[in-house]
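Below: one structure in structure tokens.
A single protein chain has been removed from this complex, and every other one stays in its place.
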Amino acid sequence: MAAETQSIPTVHPAAHDEEEDHRDQLMFDPRPREEMNHMVMDAMTHTTPRYWLAVGILGAIVAVCLFGMWGYMIATGMGLAGIRKPVYWGVFIVLLVFWIGISHAGTFVSAILRVFKAEFRRPFTRAAELMTTFGLAAGALYPLVHLGRVWVFYWMIPYPNARWLWPNFRSPLVWDFLAITTYLLSSTIYLFLPLIPDLAMARDRTTGWRHFIYKTLSLGWRGTEAEWFRLRKAISIFAVAIIPVMFSVHTIVSWDFAVAQTAAWNSTIFGPYFIIGAILSGVSAVVTILIILRSTMKHMDYFIRPEHIDALGKLLLVFSMAWGYFFFNDYMVSWYGGYEAVRQILTLHASGPSAWIWYCMLIFNIGIPWLTLWNKKIRRTPWAMFIITLLINVGMFFERYTIIPMTLGHQRMPFDWGEYSPRLPEISIGIGSLALFMLLYLLASRVIPLVPVWEVQEGQEAHSLRKVGKTTVPSVAELE
Amino acid sequence: MAEEQYPEKWGMVIDQDICTGCQACVTACSMENNIPFTGEEEVAYGRGMHWLRIQRYWEGEYPEVSPTHTPMMCQQCGHAPCEPVCPVFATVHSESESINLQVYNRCIGTRYCANNCPYIARSFNWFDYEVPAPMNYYLNPSVTVRRRGVMEKCTFCVQRIYAGQETAKKEGRALRDGDVVPACAQACPVDAIIFGDLTDPNSRVSQAARSERGYTQLEELGTAPRVTYLKGGGTYGG
Partner (left out) sequence: MARPIVHLALFKEDQLEQATEAIHALRHLGVSDKDMSVISGVPYSEKILGRPMSWTRIPLIGGLGALAGFLVATFLNFGTPLLYPIRVGGMAYQTIPTAIVVTFELTMLGLLISTFIGVFVETISPSFGPQGYDPRVTDGHIGVLFSSQPELDPSLHETLEKLGAEIVHGAEAKKLWLF
């Protein structure tokens, strides 16, 4: 039996600082609640001149580039934008899909990870939920921006009018309207519910106008058993119910394209393909924002750590692969089908005058993530992750650009083919909506507690280090 | 919701073999339907407001090339892809004329119908187009002028259909073949465009639609177009 004895590996003495290693993780590095409260309040009330400068600049951009330009376009006509026959939908719809995609982050992080009890979610569920709400706020502008006659947009709302003429419930745009409304309302509520205990915390620690706001919003929260019980019941209803709503929203957005006759849009895989794309871009945006929060807000380096970026990075790698799978699936089947119009479009995506967009999409969404995200060291380097996640979002913007204007321009009648390029209104309003998102986020970061303190404390109480044999292992108790 | 039901189903036949691509129909259409002129630059950018356009494709290799002309307008599909996607019922199927209507003052300008039209037959009012001073006397009082932000398209000259029906009613007779002639058919010097009632098997349009040279555009999409094209590929048979 000599061979067997030889194969026993040499046992390394256990590292003494193992316990220290675990303290890298927020859940094993508990601090008293009072201290965490203080850190969150401090981060929330601390503003620097740089912050106000950013608020001022972003506010000016929103006023001029978004609302100014939009107002000018309403007064003059849609013709200011670059859209033309046959590319009737351009960057406005690309941005609609882009922002709705971003908004999938919050629900994904806080509902799906909550349902599956992924513990690393705890410190940043709120940061992600805020993205959902503000992403939707920015995205919901675009169906209005792109309307030819926005002043009668309310004709899409189902209400009884003098002629008893109701909207057409067979139109995907009405589904869109209903889905976006449902998602915006429910994600705002879903942001608010877990916020109530933190608002009560802020209420107890503030005076003046802030106190009044928190007092109003916290609904007289005391933290009794009945209140907690109700809250948890409601959160669990929401966490389960909002997931299918999230899936439905991007599926319906994809149906705007997929139910059409348009060649290369009429694809049955668009629903899941869009959802995966949305989650990929949403989770990337969460990482981008977390890195910004961590480096600009006080005390955030305690709550948001490389371990969180690392965990999200792993998810991103999975979603990037899933996106690649769906992209290939869509491409393969369309290409093999051999329908001349579709084949022509696919050829032009890769070799037409805008082909660089198609290649950038593949590099940013597949090439870069697959080459980098497998590496733990890269996943734990904030600046690298910042660049990678930003590029993924650029790639996802290009994906939607490929699907919408680059496909519309080359339909079945070659006589009417046309190239599209955005003009000033598209660029200006696009920048304006990005500024709007950033401005809302910046303002909210100083008004609402950005870290769900009670969830972090709950998590820290459930986690402990247990000695098993010669080592300590992290263990989680099921307290619920 | 029409008060009166008429039995006619209107249809059109376009003979590509005799079309010379002279654009007279395009001009007549613009004048009849108050279609604004958008100017050289806008047309070059792809914003010409044509309800009817002549698609010209070259056949053969240079120098042995010959053009084919396809006058293309709204095909008045029986199963129109543009209709169900409109959120506000601005483009609907008229059950009395069996054509596809555009309700200008209901349109909110989503442009979804135009994306979903495989024939690219729709035009969008990108701006308010002004009709310069003496030209406004040419405006046809039977046709609405459209403002910015709404979609428009060929109506089979629905105002002429109504006029024809009313004249017939006034004279106390049934509508005869040839009572209703849309502007394009009227202007065509070679009579390549034939319009009439498809329910009457003896009308000129029904006879022409039965021709062996007949085909409909993008048949594979199942849109059931009401316009038949005739093209014999040089054989002129049938």
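When the chains are written out, they are named A and B in that same order, and each has its own residue count from 1.
Assume a contact is a pair of C-beta atoms (placed from the backbone, for glycine too) under 8 Å apart; a residue touches a chain by one contact, two chains touch by 3 or more.
Predicted model only: the values in this text are computed from it and were never measured.
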| item | value |
| --- | --- |
| Residue in contact with the excluded chain [from B:52, B:72, B:86 or B:175] | B:86 |
| Identified contact with the non-displayed chain, of A:119, A:307 or A:458 | A:458 |
| Which of A:70, A:221 or A:420 contacts the chain that the document leaves out | A:221 |
| Listed residues A:54, A:137 or A:234, member touching the removed chain | A:234 |
| Residues in subunit B touching the chain absent from view | 1, 78-84, 86, 89, 91-93, 95, 224 |
| Touching residues (missing chain, whole complex) on subunit A | 32-34, 37, 158, 163-166, 168-170, 174-175, 178-179, 181-182, 185-186, 189-190, 192-193, 196-197, 200-201, 203-205, 215-216, 218-234, 237-238, 241-242, 244-245, 248, 252, 454, 457-458, 461, 479-480 |
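Assume only the chains that are shown with their structure count from here on.
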| item | value |
| --- | --- |
| Separation of subunit A from subunit B, taking each centre as the mean of its C-alpha atoms, in whole Å | 46 |
| Contacting residues of subunit B [partner subunit A, same complex] | 42, 45-48, 55-57, 70, 72, 81, 84-89, 106-112, 114-116, 118-120, 123-128, 148-151, 218, 221, 223 |
| Residues on subunit A engaged by subunit B in the complex (per definition of touch) | 76-79, 83-86, 88-89, 146-150, 152-153, 155-156, 165, 167-168, 170-174, 177, 256, 259-262, 408, 411-416, 418 |
